[in-house]
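Removed: one protein chain of the complex. Kept in place: all other protein chains.
Order as written gives the chain letters A, B and C; numbering starts at 1 within each chain.
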Amino acid sequence: MLIFDLSQPGRGNPALAPAAPPPADDIPAAYLRETPPGWPEVSEMDAVRHYTRLSQKNFSIDTHFYPLGSCTMKYNPRVANVLAMQREFLARHPLAPEETGQGVLACLYELQEMLKEITGMSGVALSPMAGAQGEFAGVAMIRAYHRARGDEGRNEIIVPDAAHGTNPATAAMCGYRVREIPTDGNGDIDLDALRAAVGPQTAGLMLTNPSTLGVFEKTIRAIQQIAHDAGALTYYDGANLNAILGRVRPGDMGFDVIHVNLHKTFATPHGGGGPGAGPVGVSERLLPYLPLPLIACENANYRLLDERDRPHSIGRLSANLGNVGVLLRAYVYMRMVGKEGMKRVADIATLNANYLMAELKAAGFAAAYPARRASHEFIISIKELKERTGVSAMDVAKRLLDYGFHAPTTYFPMLVPECLLIEPTETETRQTLDSFVAAMQAIRAEAESDPALVKGAPYTLPVRRLDDVKAAREPDLAWRGA
Amino acid sequence: MLIFDLSQPGRGNPALAPAAPPPADDIPAAYLRETPPGWPEVSEMDAVRHYTRLSQKNFSIDTHFYPLGSCTMKYNPRVANVLAMQREFLARHPLAPEETGQGVLACLYELQEMLKEITGMSGVALSPMAGAQGEFAGVAMIRAYHRARGDEGRNEIIVPDAAHGTNPATAAMCGYRVREIPTDGNGDIDLDALRAAVGPQTAGLMLTNPSTLGVFEKTIRAIQQIAHDAGALTYYDGANLNAILGRVRPGDMGFDVIHVNLHKTFATPHGGGGPGAGPVGVSERLLPYLPLPLIACENANYRLLDERDRPHSIGRLSANLGNVGVLLRAYVYMRMVGKEGMKRVADIATLNANYLMAELKAAGFAAAYPARRASHEFIISIKELKERTGVSAMDVAKRLLDYGFHAPTTYFPMLVPECLLIEPTETETRQTLDSFVAAMQAIRAEAESDPALVKGAPYTLPVRRLDDVKAAREPDLAWRGA
Amino acid sequence: MPFIPHTDDDIRAMLACIGADSVEELFDEIPAEVRCGELNLPVALNEMAVTRLMEERAAQDGRWLNFSGAGAYEHHIPAAVWQLVTRGELYTAYTPYQAEASQGTLQILYEFQSMMAALTGMAVSNATLYDGASALAEAVLMAVRAHKSAKRILVPATVHPVWQEVTRTIVGAQDIELVTLPYCTEGGHSVAEALAHYEGQEFAALVIPQPNFFGVLEEVDLLTDWAHSQGIRVIAVVNPVSLGLLKPPGRWGAKGADIVVGEGQPLGAPLSSGGPYFGFMTCRQELARQMPGRIVGRTLDLDGKPGFTLTLQAREQHIRRGKATSNICTNQGLLASAATLYMALLGPQGLAKVARACHANTRALLEQVTAIPGVVRLHSEPYFHEAVIALDVPAQEVLRALRAQGIVGGVDVSRWYPELGDAILVCATETRTPEDIQRYAEHLGRIVGRRNQGPACTKLKPSAASKW
Partner (left out) sequence: MPFIPHTDDDIRAMLACIGADSVEELFDEIPAEVRCGELNLPVALNEMAVTRLMEERAAQDGRWLNFSGAGAYEHHIPAAVWQLVTRGELYTAYTPYQAEASQGTLQILYEFQSMMAALTGMAVSNATLYDGASALAEAVLMAVRAHKSAKRILVPATVHPVWQEVTRTIVGAQDIELVTLPYCTEGGHSVAEALAHYEGQEFAALVIPQPNFFGVLEEVDLLTDWAHSQGIRVIAVVNPVSLGLLKPPGRWGAKGADIVVGEGQPLGAPLSSGGPYFGFMTCRQELARQMPGRIVGRTLDLDGKPGFTLTLQAREQHIRRGKATSNICTNQGLLASAATLYMALLGPQGLAKVARACHANTRALLEQVTAIPGVVRLHSEPYFHEAVIALDVPAQEVLRALRAQGIVGGVDVSRWYPELGDAILVCATETRTPEDIQRYAEHLGRIVGRRNQGPACTKLKPSAASKW
């Protein structure tokens, strides 16, 4: 049932709109709309009922274990929502002068400073609205840096083959050619290939660490060295920061840029796909290029820095300050976790991942990198099961839904066949992990005895398995009337 | 899964409590608890997940059509919740002086005045915390009135047999004997029986109008007259006020007391069983006895009246002001409905009930009072179907759940065998009513063809039909450890 | 019209089905002479306007630093509590008459009952009454029902005075006599000397408040054992948060209390000018069928799967009508849900910390204010998280002066206990910081401004054997 199916011409909610505004008779007719948009006309109650019921069809952290690798689906503290949605914060206009926003700016400034400390970078800008935009800012700064030095020949960005899709896409958006380098059998970057790839054409190297394979790059210093020796700058994709909080700081390791995903590491909600926030941090030499605005504290007064303060900035990425409401939620979370808690987050995220990997291994599942420690996540491959039974990673994922678990990330990184990238996060109990293992075992048993059962999953959700091919071949992207 | 099943000794949420308060070493050990209460020890996320998932197991107005007769399950405006839960309102201490509460008191005072206008009574007290407490206040005032006049012999309250259980229960609580009078075949009170029942022993008559049979007492003037002539006072159970808003005022009809259920007529939420609010209104002669506190406006200043102002009051029913948060929600609703809207509420509530009754009759269901107009609700009887197929009103009710509708009120009023008391309210669309009729038809067809199917319902809910007898015979009222 | 979805077409079509010409016609059974004219109400406001109005009203009430308790206590409520409780499925459901469609509410109430039973140390709990005061009245009625012959109840003067009034209002009609037990004005508690007076008399129950209205701890073991030795049942009146620290009524004396009631507000309900709160009641197993209010039980479904349902309904008005244990119908269910979340989130250790912090803060407050010349604590017995302080200047003036500093400084108790003179009941829960407490003490010191020793009081109040 679509909301359109509940519509009745003439129905509406008069109390939600101004009573009877005068006609806009001073605007020439040529500018005006002739027929109203084909929106549904429903009562407030029917809308509330429709969307309440729709919401119940979702899996979410608040309802299910959600071990979606690379996404750090941890608990989103309710208090952060409450405090970020205070009326004064919500009502403030983005262009209202700074004196009307000293409270919110104080939070943002302190957030900026805390992120500097956690990442070990010299400066942080909060405005990128997601990880990918943080990446964009980072690569744009790398570009600005080389340009400022007249080093115009650098037109390549090096990206490991296991990288998240946003890395190559960002490099391309910044006008770079992307050069992929392979990963070795242990999950580390192939150093020889890297050495062979760098050169005067290399503008930068984008590295995710722990990598999307769920392991810490053991040769990270060497990678860093090779890139820097070639005159390239190094980019740290901090989406996996949860694994290293309080243990390793990208800035200390010599990285030039990092973005962090507040909607992962710092517990802001994912909202069914966003909003997130992807602040970007930089080393000393990239400071002048940080995107605007930045927040400064001058004589206990908070102020936004603009083009006049920072003439070399790469510019702006959003019309305003970025996703302020998300930033406030992260701020609340970070103040609650505090000095003592940061490392503990990484500790327990890592403990949970290694425990779950150990248990799954014990249950007969193949870890992609069995000799390695898991970081905060790890990969198992269903390849062997698939070869024997025809049950694929996707089938296992769908069947997990029937068992009341959101599926891990499937088929990413593409490097590992039939992979499931599993990230439990630190907010899950051992009991939950154990019940997940039990479900995986049960599904394996089903795959052995009745593969069709698993291949037909899910059975208990609002819909059975959906036809993606049809969706793409015959796109139905908007309701066009009954 | 109970919350206790998620518990692990030593787990907890340190951030939700003060860090490390000093021991209470100045309190002698004899006063102290030795072992902590056996509460669950769970993480915040697990609690959120547990209760979010539990909530999804409920039917509610926000998810389902809920035609529970006598309960006026109308839409509860979300805005009322938001505005009543503003921080300043929530944080105010009940004994903080009036100057710190002029905002909230202004709302309450205006609510008091609006209720006076709507009911036509001379005074209203807001403190009763539900309809039954309003009834208590009302009957207690009747008692105080007779006592004050030295009319001590009146020890009976007359209650029609169709009355809600709270009426006789309240009369008993106030120390009265309850005398029931019958209803005639048309759903009206048997006037002869009433005439025979009244006398010098009659303290009062409690009348629900429209009655719980879903019809307007046509002889209400006569009823009133008979009672008053006998020196009795008349009580108007206003739980069904929704049917007569803006059309009839109990005060105009000469009633001495009325209670109204804000959680019915004025759209405050029912909260899974409460809180509600049952303000009580009185005629001139009962004014001195109103329960405390009352809210007065003196020189644009709001003040609570207490025993010093109102020495004849029956006293207090709650430690404070009553369910203020509920009162605020009703206030918001009433301000939004306004002068123009009140009558419209009754109009459409009545229209919906009569339409649904007509459609169900057309579909072959037997209305209990086919010759009468429905008020805002009406009764159908499943008696004939039960005799033929064995399918009872309860079975139909349970089967309706499978069709996605909350059941009407069953077996109340007890007068009508196998009855369903159906109250659609004005906030439901015609389409919803039509789909309810379709479900009723389908269930009837099932009863004819496969009665066991209906008797086994529900099938699609979190549990199958529950064993009430076992629940009462072997009461398991609290978890006692794993 | 707001919230009404009907279009003109709908109305026409529906009238046609009914066979009526107009909506007016649907009201044709209402005698003409009882119809009313147009209501004199304010015109409708749209959502935007009512929002503006209510935001202004809230702003008008402002924000205050609160040191008042006296039956309603400011506690930190975890944000998750009300975020969840206001979910539509809980907020807009009603009494779970259809158990299968209400397993959410029912299970929560079962968990609530379990936690309340555990907290108070009793066997069973109901699923709320209106508030603490009316719960006390219901307990009195229950004790009288259970006793069969006695209609007298012994009530210490240290029970919250408004609760005493409410109880009198509610039980008064049933010829129940509430006899006041005097208290020791020095200790601030009920004492053996006062009990002696009632030795051998018939009472259905003795009420024991812990802590009492003055914040003072009563000698609950002594009082309980005395009552039981006299064949009198014990109604405990407790603050639920205090039970994080204090002995549960189930452990009072040799046999424990018989009925326990209290105000549930401290468990997750905001202060809200007084409501909605909830009353709780727990009792011994054998009294379960005497309880008022809803009770949820665990049972099995047709498939043998556990589930929850309202039970022991034969006690209730909708079945037993005039013979029910109470007239209560709609209760304070949503507050029980909030309390369940509060209890589950805090856990036993969290509650203990809250209780300890409340005590420690009040202790710090008392230390600081009693260092002010002219300010003394009035009672000598131990306290939980509030206490009466005596002043040598008019209490109302002091409170007014504190208000000018943004402080709601406590409750003037002279209205109920004139014998105490200028005295205010102060409370510092876990929500008060050291800076808050210091701020209070500094302002109070400035306001009081001179030295005085209040005379110690050595008499029982009210005089023994007084009744209401």
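General remarks:
Here is the rule we use: contacts are C-beta pairs under 8 Å (C-beta built on N, C-alpha and C of every residue); 3 or more make two chains touch, one makes a residue touch a chain.
Remember, predicted model here, so these are calculated numbers, not experimental data.
The omitted chain makes contact with just one of the residues A:V260, A:A397 or A:V416: A:A397. Interface note: of A:H270, A:R310, A:K386 or A:R444, the residue touching the hidden chain in the full complex is A:H270. By the touch rule set out above, chain C reaches the unshown chain at residues 47-48, 51-52, 59, 63, 76, 78-79, 83, 86-87, 430-431, 433. Although one chain is not shown, part of chain B still touches it, namely residues 8-11, 13-19, 42-46, 48, 52, 77-79, 81-83, 87.
FYI, only the chains that are shown with their structure count from here on.
Per-chain Cα centroids separate chain B from chain C by 21 Å. Residue positions 8, 11, 15, 43-46, 48, 52, 77-78, 87 of chain A are each in touch with at least two other chains.
Within chain C, the positions touching two or more other chains are listed as 1-6, 10, 44, 46-47, 55, 78, 80, 84, 88-89.
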